[in-house]
Structure formats: C-alpha cells, structure tokens
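Selected chains from the complex are presented in situ; the others are not included.
Labels run A, B and C following the written order; every chain starts at residue 1.
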Amino acid sequence: MSVTIKSVHRTFKKSQEEDLIVLDDVNLHIKKEEFITIIGPSGCGKSTLLKIIAGLDRKFHGSILIGGQELTGPGIKQGFIFQEHRLFPWLTVEKNIAADLSLNDSEIRRKVDELIEIVRLKGFEKAYPRELSGGMAQRVAIARALLRNPDVLLLDEPFGALDAFTRTHLQDVLLDIWKKKKTTMILVTHDLDESIYLANRLVIMTPRPGRISQIIEIDMPYPRKKTDVRFQAIRQQVLTEFEKSELIH
Amino acid sequence: MSKARAAIVAGPQAAIKKARYSQNNTVWNTLFKRILIGIRGLILPVLILGIWQFVGSFYDVSDTLLPTPAAIFHSFLDLIFTGELWAHLKISIWRAAVGFGLGAGLGLLFGVIVGFSSRSEQVMDPTFQMLRTIPHLAVAPLFILWFGFGELSKVLLIAKGAFFPIYVNAFLGIRGVDSKLFEVARVLEFSRFHLITKLILPAAMPNILLGIRLSLGVAWLGLVVAELMGSSEGIGYMIMDARQFSNTDIVFVGIIIFAVVGKWTDSLVRVLEAKLLKWRDNFNGDDSSR
Amino acid sequence: SNQEKSVKGNAADTEGKKNQQEVTVNIGIQQSIWPILAAKEKGWFEEEFEKAGAKVKWVEFQSGPAYFEAIASNRLDFGRVGNIPVLVGQAADIPFKEIAAASIGEKGDAILVPKGSKIKSIKDLKGKKVAVAKGSSSYGLLYNALKSEKVNPSELEIIQLQPDEAQPAFETGSVDAWAIWEPFQSTQVIKNGARVIANGETVHSSSPGYQIVRTKFAEEHPELVELYLKVTEKATRWQNENEDEAAELYARLKKTDKEVIISVLKNSKPDNMPIDNDLLQAQQETADLLYELKGLNEKLDVSKVVDNSYIEKVLKEYK
C-alpha cells in the first residue's frame, strides 16, 4: 500500500489564546513496499504524524491517502506499534498478543507461539504485563502488531528499550517480514544506525513547527553491514545533514 | 473530512484560514452544543410526562392514586405561592447539607485512614461493612434514644447514610493507586501530608467524586426517614403528611422536588469533576465528537 | 403561684444546682385531626405552660408504637394513642400511665369495601383479601369484628399494609376490603364512594383513644399533667362547640376538603373523660384477643396503667 501525506497541519491548544503548531505543511509520498524511517528531535511531531497516518487523530487539516484511498479511520490494515507498550494489563503475554483473536483457533495459536519465539519470550506466555521488564513489554507489543499482517506498519521507536543484540535480531526479523509480506514500513527511531540499516529513504524532521527538512535516499543492497565503509559513509552524510537541520532550527 | 479535502485543493493557506474561521465560531458552537445536550436530556422526561398526562386525562385514574402532571403543577404553584414549599425545602436542604457534610467528611477521613494502612483496614473495615447494611428505619429508635428528637438525630441519621458510599469509594480509590507512583513518592521521600495531598487524593479523586455523588444521593434520600422522626417540617415530612390526607398531588410535588434537587446537586459535582479531572486522558464516549 | 413553686422545687430536686432550669414538656402529636391540632395552632399549650414556667415542644409521629419508643427513651411526656399501641406499650413495660380517655372511638375505625362491591357483611369477607396495618387500632377492630361474627381469621386473607400502600391496593381492587382509621376512612367514603361494612358501633367494640403520660414525668410534675388535661379540655370543648370553624381550620391546615373533615369530626368525636368501666372492659377484651392472636406475649391487666386521678380533678375544677 502506498501512503500519501498531503499538506498535513496539526495544532494543539496550549492555552485559551495560544496554539502549538506541531505539524506544518507535511508532504510525503511513500511508495508501495517502501521502508521509510523518520528521525527528528524529541517533540518534533513524529508520534503525532504516525497517529494521523493510523487514523487515530482526526483533528488535522490536510489529507492522508492509503493505497490511493482517503483514510477513513484506524484498522488492522495500518498496524501500529506505539511508543509506550500499551499492553492490556489484565491479559497475559499470549493473550495480549492474540488480543481479540481466539487462542483456541489452532492457526492463531501456532502463529502466536511462533511470534513469542521470535521476540524471545518463551517461558513468559502466562506472565502479566506487570511482571515483565521494560524491554520484554515492548517485545510483546511488537509481536501483537506482527501477528496481524498489516499492509502498512507504523512503528514508533519499537526497539527503544532493547539491548543491542535483541535489537539487531528484531531489526532482521522486521526486514524479513518486509521482504516476505511486502509491508509498507514507516519507522520512527532515534538511532541513526538503525535508520540506515533499515530504510529505503530516511526522513529528517525539524521541530516546532514540525516540518520535513530532508529526505535521504539510501541506495544500498540488503543485508547491510554496519561495519561496511559505504554504511559509514552514508552515516557520516546523514549526520552532517542532520546536524545542519539541527542548526537551522 | 470534506472540510479537509477543500483545504487541500486551496492549499495550506486556506487550511489555516479555515481553522481561524472555525475558531471564531467556537463560542456559538459550544453554546449551541450545550443547548442541544440540554434538550436531549429533556426528551425522556417530557415524553414520560406527556404519556402520563394523556393517560390521566383520557382514562379514569383516581386522583388520589395518580394525579395528572397538570394537577401536580397546580399544587406546586400553590405550594410556592404560600411559601410553604420553600420553608420545607430550606430546612430539608439544611439537614441534608449538614448531614452530608458530617457523613461525607468522616467517610473521607476514615476511607483515607483505612485505605492508607492495611492494619487499620483489618481492624475497622469489618465493623464499617457491618454497619453499612443496617437499615435507617431499624436504627431510628436508637437515634431517638441517644440524640433525642432534635435536629441532631436527623442530621446524624443522614450522616450515617452519607458516610458509607464515600468511605468505600475513597478506600478503594486509594487502593487503586498505581504502585509505580507510590514508589516515586517513596523515592522522593514524601511526608505523609504530601503523600496524601500530592498522590493519594488526586489519584483517588475520580473515585472520591463518585463517592460524593452517591453520598449526596443517599443523604438526600435519608431525609425521608429522618423526617419521620418527630419532625413537622421538611420535604420528607411534607410527603408523609400529605399521605395521611391522600393529597397525592402534594406527594408528587415532593417526589419531583426530590428528583430535581437530587439531579441538580449531582450536576454540581459533575461540574467540579470536569474541573478537577481535566488532567485525565480517558475515554469520553464513543461519539462524543459528533 | 402554687404551681410555679412546685415546678421550681422539682427542678431543683432533679437538676441539682441548676435551679433556674426550665422544664420542657414534649407533647406528641400525630398527623391526624384532633383538638390538639387546634390548640397547637392557636398556641394554647404554649400560653398556659409558659405561665407555669414550662416550655412546650411538639413532636410529630407517624404511628402509635413510635410514641412508646420515645417515652422509653425519656424523649416524650404526653401523647394520645390508640387502644392497641397502649396494650403493646404496657406489655413492653414502658413506664406510662393512661390519664384520660380521649375518645370512645366507635366510628373512628371502619372496615371498608370499594364502591359497587358485593360484600355486605363481615361474613362475606370469607375467602377475600383484607388489608390492615398490623398493630393499629383498625387491626383490633378487624379481629374483634371477625370474632363477633364467629369468622375464623384463617378463612380470609389478611394482608399487612400500611395506609400509604393499602390505599392504591384498595382503590385498584387488589384487596377486597380495608380496615382503616380516619381520615382515610372518610376520604374513601366521600371521594371514592367506599362503603363501611363494620365499625366499632356495629361490632360493639370500640377502639378508644387514650391520653398518656410518662410515669416519671407525672411523678415529678403532677401539676403539669393537670395543666395538659386542662388545655385539652379547653380544646375539646372548643372543637365540639365550633364544629364548623374547626372544620374550616383543619381543612386549611391539611389542605383537604372540608366535607371530608366534617365527616372525620363526626366519626371521631373527641372526648376528655375518665376511663370508665365500660371502656376498661372493652380494653380488657381487646387485650385478651390480642393475646390469643399471639400479638402479646402475656396476659395483661389493663387497669394497671390507668390513673384517673388527674382527669377527675381537672374536670371538677373546670366545672
């Protein structure tokens, strides 16, 4: 599914008189099966933009097209991994992953077990969210989104609380899914390496009002190696670009 | 969405203008919305009154059983013009207010104490829970014995009723506080006072306000029994007195007063609720934006 | 002056040093039509007791038994109650005395049937539903009536309903008959065409009302007991002599048709007289009946709580 963001504006009421312009004229066309990553300083409106694309936030001006169709609302076609884990505290790990799907369905059961294996949570199927560590909860949330095979997957710092190894593992899992299922990926991250490791295009945002300042094409075959010279070169390029937009701001 | 689409066609500047325009309109919009909400709330009562009046006018229902709304309204006006209604209402409101203040105050206090410490819960809560299901009517004679016929026993009886909802709600509100925030309070070494004012009360506030609403209702209802005890004024008395002489229209005036004052005080608390809980990020009803 | 002295003396006895303490007299009143209502309205009690250095406090009651709870807790000094509650009070050893008969009560209670009912007599009640408030004077009337017609109470369905609830049941025909007191009786007869099939007169068993006083109070302030009966006498006479004016007054106070009030006044003639042997005997019969019905746990001697001395003195003085 392609995603088209057309002159999206979003303001929040800060007080009676003052408005906070969070997104100002954001335009972006994401092709089908593209992998986009978004980086930008904290508070620049990345989460807000994802919520708008997911159809959760309807109070914006502008328009969002998904697969050429005007967005009508949230749904399983647009998967969303939130910045916070947002697990249902009353459901165990496996039930959180299944959510509204029934674990008695053997197909679902199999998939859930597989995902638990993938996110390395074997042995914690029956644990409640309060018994999980920060990173474990985040992995459950990832599994929950992956179970549903969305056409567009929106990921808001999905690996933020994970150690380097689990992180790399899940990045590979994500690339795998992307290749197999042809999911359009939009991933927000603060990790430059992650960004370069994953993206077809890297979007840099500037804050208040949030705008897209740079779009960097990364034309490098997968799997990429972080130690690769080309990788490092692109890293350096992005860093300078990023620094520039930081300075402008 | 059509608005947004128009904005795209005209470009971003238009979108912003549109936004400004609609903002200028908000005063009217909110006023309009409020009125709409008010009207929606009246649909059911008006419908019921209509059917009632219709049935009363066209079928033969004895006036001593079910007077028509018109007849009740007539009595209502009578009671207002003689000043009687106001006299009854005044004393009843006074009693309910004092009783509520006392009962709710103590309920909140004990709710906080018991919620705060599981030991005091173990000592006190079973007794409170037992007292909770003792009927007003059954203890009224004891209240007369201990406190006489004066205002004291009435107020205390009302307080007894008002105590429990807020007690239970405050208690459970406190027990519902996220232990994660408790850890923060412990790390920051909150004093007991700050623990209560900065953490427990705000966190339990939704429940406490709910308790206040329920307690207000119970206090108000307690009037009926309280004003059976050697009273010769008050809305509860007015109803009972009218009963003796089959003045059913006055009984209904009383019932309606009960309903309206009850609803009105409830609305007051909800206004308070909206103010005190504006920090909450919670569900507001599926179709609230429509 | 004589009275004042004794009041002060007693106050000094009971209250110790606080010899300036004023006596407060608690008078019970029920939400019914009675001379005391006129006296209250006109302030006669306040006026007279003021002279004796006492204050009057009115306490309204919904039912007879509540009077005795109040007397037991020393919160009530005077009252006028029906014949059944006094029996219950006596059985419960409440310290009170009957100081006068307030009415003979031959028509004060009645068994009613709705307009157009086929029930003509007590015997017709067999197999029917009859509403009555247990422990009220009408309850006594009902059982006395059944007894006098030799109808076994188990042959009919007796439904225990307070007047508030009995009224809709009666008007909608959920019950076939209703044993009830004034003013419900007159209201039903006049407004809804109900018919009386029995009352104290037809059954030869009256349901008298009594003036009662808390024993301890009477011992401490005998002069106030006399005063109470004196004012009662005044009010009773006033009502009996000015029936129309009284009816007007009550109708206004209770927001009821004058017609109903007149009927009530006719049916429940107030009195203020010693409790004579006829009354005592009727009362004893009621007590025995109640004992049979297991309403009372013991056999009572009803004369034990009677003290006619005050009323006799008052009546002598009044003439």
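Basically, a residue touches a chain if its C-beta (ideal position, glycine included) is under 8 Å from a C-beta of that chain, and two chains touch if they have at least 3 such contacts.
Because the structure is a prediction, the values reported are computed rather than measured.
Overall stoichiometry of the protein chains across this structure file: A x2, B x2, C x1.
As a working rule, only the chains that are shown with their structure count from here on.
Among the inter-chain contacts, the highest number of C-beta pairs connects B-C. Each chain gets a centre from its C-alpha atoms; the one nearest the centre of all protein C-alpha atoms is B. Spacing of chain B relative to chain C, judged by their CA centroids, is 40 angstrom. Mean C-alpha position of chain A lies 84 Å from that of chain C. Multi-chain contact residues of chain A, defined as those touching 2 or more other chains: none present. Across the assembly, chain B contributes no residue that touches 2 or more other chains. Residues 26, 28, 31-32, 57-62, 66, 69-70, 72-73, 75-76, 163-164, 167-168, 171-172, 183-184, 187, 191-192, 254-256, 260 of chain C are the ones touching chain B in the complex. On the chain B side of its complex with chain C, the touching residues are 62-65, 141, 144-146, 148-149, 228, 230-232, 237, 240-247, 250.
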